[in-house]
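What you see is the complex with one protein chain gone and the rest in place.
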Amino acid sequence: MNKLWSDTYTSWTLRIMRPDDANIAGNVHGGTILKMIEEAGAIISTRHCNSKSVERCFAALARVERTDFVSPMSIGEVAHVSAEITYTSKHSVEVQVNVMSENILTGEKRLTNRATLWYVAISLKNVEKILEVPPIHYEKQEQEEEGKKRYEAQKLERLETKHRADDVILPIVNPEPHTVGFSQSSLIHLVGPSECTPQGFVHGGVTMKLMDEVAGIVSARHCKTNIVTASVDAINFHQKIQKGSVLTVSGRLTFTSNKSMEVEVFVDVEPFVDDTQGKYRAVSAFFTFVSLSKEGKALPVPQVVLKSAEEKKRFEEGKGRYLQSKARRQTEMHSFTQK
Amino acid sequence: MNKLWSDTYTSWTLRIMRPDDANIAGNVHGGTILKMIEEAGAIISTRHCNSKSVERCFAALARVERTDFVSPMSIGEVAHVSAEITYTSKHSVEVQVNVMSENILTGEKRLTNRATLWYVAISLKNVEKILEVPPIHYEKQEQEEEGKKRYEAQKLERLETKHRADDVILPIVNPEPHTVGFSQSSLIHLVGPSECTPQGFVHGGVTMKLMDEVAGIVSARHCKTNIVTASVDAINFHQKIQKGSVLTVSGRLTFTSNKSMEVEVFVDVEPFVDDTQGKYRAVSAFFTFVSLSKEGKALPVPQVVLKSAEEKKRFEEGKGRYLQSKARRQTEMHSFTQK
Partner (left out) sequence: MNKLWSDTYTSWTLRIMRPDDANIAGNVHGGTILKMIEEAGAIISTRHCNSKSVERCFAALARVERTDFVSPMSIGEVAHVSAEITYTSKHSVEVQVNVMSENILTGEKRLTNRATLWYVAISLKNVEKILEVPPIHYEKQEQEEEGKKRYEAQKLERLETKHRADDVILPIVNPEPHTVGFSQSSLIHLVGPSECTPQGFVHGGVTMKLMDEVAGIVSARHCKTNIVTASVDAINFHQKIQKGSVLTVSGRLTFTSNKSMEVEVFVDVEPFVDDTQGKYRAVSAFFTFVSLSKEGKALPVPQVVLKSAEEKKRFEEGKGRYLQSKARRQTEMHSFTQK
């Protein structure tokens, strides 16, 4: 902690969790946590990008790596969000954010979440211009090399992301319980001024919070129990969203394992102010939810009933992601116990 | 100052309008104003219903009469909301609320809105029990007689309200511009604790704000300009909505005149907590919007393109409401100039 305080590349904040941050069972929404993470990331990277540049800029969220919610947080607990710049390329900043939850009455602290975010520096004078990022100094050379590997890997993955903007969620009349059509959900949201940066663009964290909200409603409709966010797959932000836009956020179930549900979420944007641009897909991502008993234990989840070839294909893809992340978690555990 | 405290039947409040209360053109949302009105009404009627009763109760919104938004309010202005109890029947309270907007820089004050709300007293011990309301004292007997007429009229209208709970808004694929299908919109909203009374029921004002938001998005999608709420038809609240419910708020264009659009809005409730009850329609109402130029003048509105017999029927009904309210406004103006 001492290092963090004295170091320019780190930042530290805390906030009490309030009733509106949580569901009625008292579990803080994953979206609330994602929003705090992104705010911390935006502050530290904006500060860094302005530290040496001659041209003023702000940091815009480009990507969030896959992240797991390790343990649920409750109302009245204090969230500690610490952010650290861990790598810079010519035009982007990598920020690692840790969230701890502290019960200030018992003093107990737990790790809630660990996330990696990528930002780019946008000129304040010309929001179409991407500026160069001042390099950071690494204590050890291997830190730079590992960062470079992460940078290259995410760049590749970003390129691979196909944005299926034509893939819309069509409504189904009188759907059967546990089908995809039964739980699919959609909300519209008019972006308000306090959800935007001073430059008039929606904070990445606001978008993630809405996505988590829709994914949560899909999950709750499917299993009709208390649900919490377990993990979020990598999210790429391909376009900035302007103040005054109307967002349509839609979600549908893609995969169920014994104890988890995967929901695909789309964000489509109608820019009312700038009518030179039509409706476009800004973001899409996969959220995984689990169902919790009153004692906080994971409950079995009803299996999704598949109706079309498309749904079956998406289920198989979801199964692939599920098995991959399960394998990765086991490797991490293994390497951890080896140390 | 002492006087206000001793006067049981009136109440007074003020609040600065902020960016989040308004659209990007700076006009305060009609929904923000409806929410303030309802809060003032709930405070004064809860206070009155508890003033003499032996059994503790809270006041639940049962109905809002048709109300016009006389002039738009802007960011930075101060809203003055004054509420007065004007009639009591055995089980209900009539509250009249005036909203004035004050420009504190120039000192200019204008009437923004005048609304009439009906509340019923619900027992705190048993929320299914409606309690008796203490009678108020009238300065003149004709006040009581006129109040009784209003009470009887709204009772009749309430009974007449057909809740078309089976009338759902079905989506249309690739709709043409200016059709009903093109602008129809729907949002889902998870009710949070701060939107509820301490007894765990959604404030009527919260529901009206969501309804205004959906109706505004429908209008903006139809005419693609800056729009403001011009009036809201009578709204009946048939059922209380519990904390933790998911609301689906849907809106569709029913009628366009030269310079106004009428939007029908439904609120459907899924009670996640109490699973003994299925999805139900809680509220429905008609909102009228106008389109404003940058100078604040009403602009012509594109005519709605009707596609089905149902849409044509709803258009004719909307036209009826439009002509009726136009005639009523002229009568009011006439009686006003006669005085």
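Each chain carries a letter (A and B) given by its place in the written order, and its residues are counted from 1.
One rule holds in what follows: a residue touches a chain if its C-beta (ideal position, glycine included) is under 8 Å from a C-beta of that chain, and two chains touch if they have at least 3 such contacts.
Note that this is a predicted model, so its numbers are computed, not measured.
*Asks:* Considering the whole complex, which of B:Asn50, B:Thr67 or B:Gln154 touches the chain not shown?
*Replies:* Counting the whole complex, the residue in contact with the absent chain is B:Asn50.
*Asks:* So one chain is hidden, and I want to know which residue out of B:Pro134, B:Pro171, B:Pro193 or B:Pro302 touches that hidden chain in the complete assembly.
*Replies:* Checking the options B:Pro134, B:Pro171, B:Pro193 or B:Pro302, the one contacting the hidden chain is B:Pro193.
*Asks:* Name every residue on chain A in touch with the hidden partner chain.
*Replies:* Touch with the absent chain occurs at residues 1-2, 4-5, 11-16, 18-20, 39-40, 42-43, 46-47, 50, 56, 58, 75-76, 78, 104-107, 124, 193-194, 196, 198.
*Asks:* Residues on chain B that touch the omitted chain in the whole complex?
*Replies:* 1, 3-5, 10-16, 18-20, 39, 42-43, 46-47, 50-51, 56-58, 75-76, 78, 82, 102, 104-107, 109, 124, 193-194, 197-198
Basically, only the chains that are shown with their structure count from here on.
*Asks:* Roughly how big is the turn, in degrees to the nearest 5, that lines up chain A with chain B by CA atoms?
*Replies:* Result for this pair is 180 degrees.
*Asks:* How many angstrom lie between the CA centroids of chain A and chain B, rounded to a whole number?
*Replies:* The computed centroid separation for chain A versus chain B comes out at 36 Å.
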